[in-house]
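Left out: one protein chain. Kept in place: all the others.
The letters A, B and C name the chains in turn, as written, and every chain counts its residues from 1.
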Amino acid sequence: MAAALVRKLVFEVPVLRCRRLTSISQCLISRTGLRTMATGVKVDLSGVFPPIVTPFDEKENVNYDELTNNLQRWNSMPLRGYVVQGSNGEYVFLNKEERVEMVRRVRQATPADKLILAGSGCESTRDTIEMSKMMGDAGADALLVVTPFYFKSMMTSEALINHFTKVADNSPVPVILYSVPANTGLDLPVDVAVALSKHPNIIGMKESGGDVTKIGLIVHQTKDNNFQMLAGSAGFFLQSLSVGAVGGVCALANVLGREVCQVQTFFSDGKMEEAMKLQHRLIEPNSAVTKRFGVPGLKTAMEWFGFYGGPVRNPLLPTSEAHKEQLREAFTRNGFL
Amino acid sequence: MAAALVRKLVFEVPVLRCRRLTSISQCLISRTGLRTMATGVKVDLSGVFPPIVTPFDEKENVNYDELTNNLQRWNSMPLRGYVVQGSNGEYVFLNKEERVEMVRRVRQATPADKLILAGSGCESTRDTIEMSKMMGDAGADALLVVTPFYFKSMMTSEALINHFTKVADNSPVPVILYSVPANTGLDLPVDVAVALSKHPNIIGMKESGGDVTKIGLIVHQTKDNNFQMLAGSAGFFLQSLSVGAVGGVCALANVLGREVCQVQTFFSDGKMEEAMKLQHRLIEPNSAVTKRFGVPGLKTAMEWFGFYGGPVRNPLLPTSEAHKEQLREAFTRNGFL
Amino acid sequence: MAAALVRKLVFEVPVLRCRRLTSISQCLISRTGLRTMATGVKVDLSGVFPPIVTPFDEKENVNYDELTNNLQRWNSMPLRGYVVQGSNGEYVFLNKEERVEMVRRVRQATPADKLILAGSGCESTRDTIEMSKMMGDAGADALLVVTPFYFKSMMTSEALINHFTKVADNSPVPVILYSVPANTGLDLPVDVAVALSKHPNIIGMKESGGDVTKIGLIVHQTKDNNFQMLAGSAGFFLQSLSVGAVGGVCALANVLGREVCQVQTFFSDGKMEEAMKLQHRLIEPNSAVTKRFGVPGLKTAMEWFGFYGGPVRNPLLPTSEAHKEQLREAFTRNGFL
Partner (left out) sequence: MAAALVRKLVFEVPVLRCRRLTSISQCLISRTGLRTMATGVKVDLSGVFPPIVTPFDEKENVNYDELTNNLQRWNSMPLRGYVVQGSNGEYVFLNKEERVEMVRRVRQATPADKLILAGSGCESTRDTIEMSKMMGDAGADALLVVTPFYFKSMMTSEALINHFTKVADNSPVPVILYSVPANTGLDLPVDVAVALSKHPNIIGMKESGGDVTKIGLIVHQTKDNNFQMLAGSAGFFLQSLSVGAVGGVCALANVLGREVCQVQTFFSDGKMEEAMKLQHRLIEPNSAVTKRFGVPGLKTAMEWFGFYGGPVRNPLLPTSEAHKEQLREAFTRNGFL
């Protein structure tokens, strides 16, 4: 019954949307230099994306100048592009205008060959569609759409497929699914990802849950659909590449962008020993700027590497002195400071 | 150390706020007929509050006329008042303007002796403060403030106390804490509730997690602070009353308002046998309109009892025919239809 | 389908067993003074049962003399009887011989009007049946059978019903279901309890999960089956009584047996205010000897009240000095020391 629904929903994709898609793709080509595939044009996500932080000043207002300064440094690295408004962008604390303005500013300060993936997820389908359109207009190359999650017990496969299908039907740019159970309490199921991979405007998925069996399985089951998996953390980046992920959205790349990219280069060059050693050294700093000390920790660490970190918005609290010490140690013990 | 912080945060309450509070209380008195206590004026929460649903038309727009119609029926019941924008109000799907307008409209259609508790929680402290002010201006008697939860691993006792203290410091009307782990994945800890109970502008807590040991413990530990506990569901209403809760915020009261009130009346009159029998009959219908079939189920059931239920916003899906049957059975089997 | 299975399994109860049951019941009657009901003879569980600890000497061997000493003191209290080999009896650390011997010794030291409920649960059905027979022979009046839980993802309603039915079919004395999710990671579902309540040799359930909505619902749905619910902790004892539980199996009753019994007496006498006040005072000591400091904490506290506590078996560790202080405070702050 669930399978029947999946088929129905997926095959219902209207002709209109396909036409719209083509023109969108054309506009994208001029900007980001996409590879063309047999099945149509897609955005190539291979590579590393930092989910960039949102810089605030002391009054918790967005500081766009510091954003531009950070981007200038990141632009010199072999990053594939940026995620704007991932969890680390504190998107849940930004209002509608700030969310769109962030995308616009990042687009302005980013060369055309780097991709902008913008987080347009809201709790309601209608708000997500509206945000997707605004972010597409503001220059996003693709949208990262988090699962709705407040009514988690109601988020059946059917509800999720319906939500993402409507968003993708109405989005001006391709959609990337986003599962981040540590924040949402909801794990996007394999069957939902596989069903949605058939939608022409859904091109991939960011998996932040750390379940690499799931990553391998989705790669396997979507191998005919050009569906691109992105590891959602540097902690399991090499493990994900080894089963077919094409890249990663890694908080740690805000700080150690070159090093995270280097893991993927080693892997692509068949240098597994080197890849493994570097991967190992990244786990503790990664854990420190994610699970252990969160966005406040990430922003603190950025300062040590020449970026602007600055304050977080409340209810997040600044990193305490004791935590700063442990955070620093996670970097020094692994030779990064 | 945590205890030290609690003390510091609680004792820091500025004189200014106390003065502001007095005048607020005075304005409240004229409207809602508050009881005066030795320790100062508080809003008396004793009784039952339905967390009212937000009526939508077929295009998912708010239908304020149907809201008024529903309120006219509820006004004739012995309810203590209404929660506007609890989880069942689908507040996460409403934009800022809709959230405030709902409060204004409910205030207009509600007699002065019934309380309006408005849900002003947002993820950021600054947004919650702004929303609290707007809802207070729109006529709320008190605010129901849900725990921020997206960055759940960062929501330490310290962070939560800081958040609620700032909100209460800046809110024009009293604040009620709101813990709803089924949706947020976060359980407001006892020590946080006890610490915050000392804040003069925090008057109680809605506990939806069903842990009645916790309810008993908070009643016990806050007995000197006039802190009022509200059961967050009809499923454990009598059990909560039996350990000192003063009332309940019960989704089921959207449908069976009189019956939920009757449980409390039986209890207050010492008729435990009758209270127990009625409580038992409410569990299945309650579970059907909450855990099992959610807001869509609640809205479906409302239609059977003469209220306007109407559609939900996506990603929620309408109740399926199969579920409608089970939902109906939960009411008929217990003699309510 | 599940419903069909339930019916099939329940109605399959062989005639043979019913005959066996009668004679067992007769033997029970002489010993424990049962009430006779229209539907047949049952063991009346109304009252308080401490799940007694297993006393060890310094070499971690069972000290039966201290067991007898403890029982002599408990025998003078208005307890309904004892649970031997509940979680607090460290039954998972005892070998087969020790488990049975404990039952035999407790029976010897206990007057006939107090019930012995013996924990006979093992992971396999065959072992549970064997243990049930041995404990029945050793003098247990009824058996407390915990859900098997190692293969928790396989413990479907069907598997659980099959397990408990086979155990009850083969047990010489009545069976009481036991759900303790904090230890097992498995919550016995309502539908399973209701289905099993129809089995003539299953007379009740100990619910340790603290979900009093569930307790109320099971009382409601089994009201025609003389199925007796026992609260599994003093933390939610009054709340459970208020929705129809007949008693409690409370770790805290190892220490404060009279006080826990007093809650039930107040309740039965309609003295809700007194019941509530006493219930409140019990929550912190209860939490201290269960969740917070576990069996080591319980044994430590017993020493302060004139019982033998003694060591725990490894891997449990003795209560640290710091914890002892907090443990003591939980009693003193509530006026028990």
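Please note the rule applied: a contact is a pair of C-beta atoms (placed from the backbone, for glycine too) under 8 Å apart; a residue touches a chain by one contact, two chains touch by 3 or more.
The structure displayed is predicted, hence computed values, not measured ones.
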| item | value |
| --- | --- |
| Displayed partners of the chain not shown (whole complex) | A, C |
| Sole residue of A:E130, A:E158, A:D187 or A:D211 that reaches the chain not shown, by the stated touch rule | A:D211 |
| Sole contact to the chain not displayed, among C:R73, C:K291 or C:R333 | C:K291 |
| Contacting the left-out chain in the complete assembly, out of C:N69, C:T125 or C:T265 | C:T125 |
| Hidden-chain contact residue, picked from the options A:L177, A:L238, A:A301 or A:L316 | A:L238 |
| Residue ranges of chain A at the interface with the undisplayed chain | 210-213, 216-217, 219-220, 233, 235-236, 238-244, 270, 272, 275-276, 279-281, 283-284, 287 |
| Missing-chain contacts mapped onto chain C | 60, 87, 92-93, 95, 123-127, 148, 150-156, 158-160, 162-163, 166, 182-183, 185, 291, 294-296, 313-317 |
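Here is the rule we go by: only the chains that are shown with their structure count from here on.
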| item | value |
| --- | --- |
| Per-chain CA centroid nearest to the all-protein CA mean | B |
| Equivalent interface positions on chain B and chain C, same or different at half | same |
| Angle, in degrees to the nearest 5, of the Cα rotation that carries chain A onto chain B | 180 |
| For chain A paired with chain C, centre-to-centre distance based on mean C-alpha positions, whole Å | 51 |
| Rounded Å distance, chain B centre to chain C centre (Cα mean) | 36 |
| For chain B, residues that touch 2 or more chains besides their own | none |
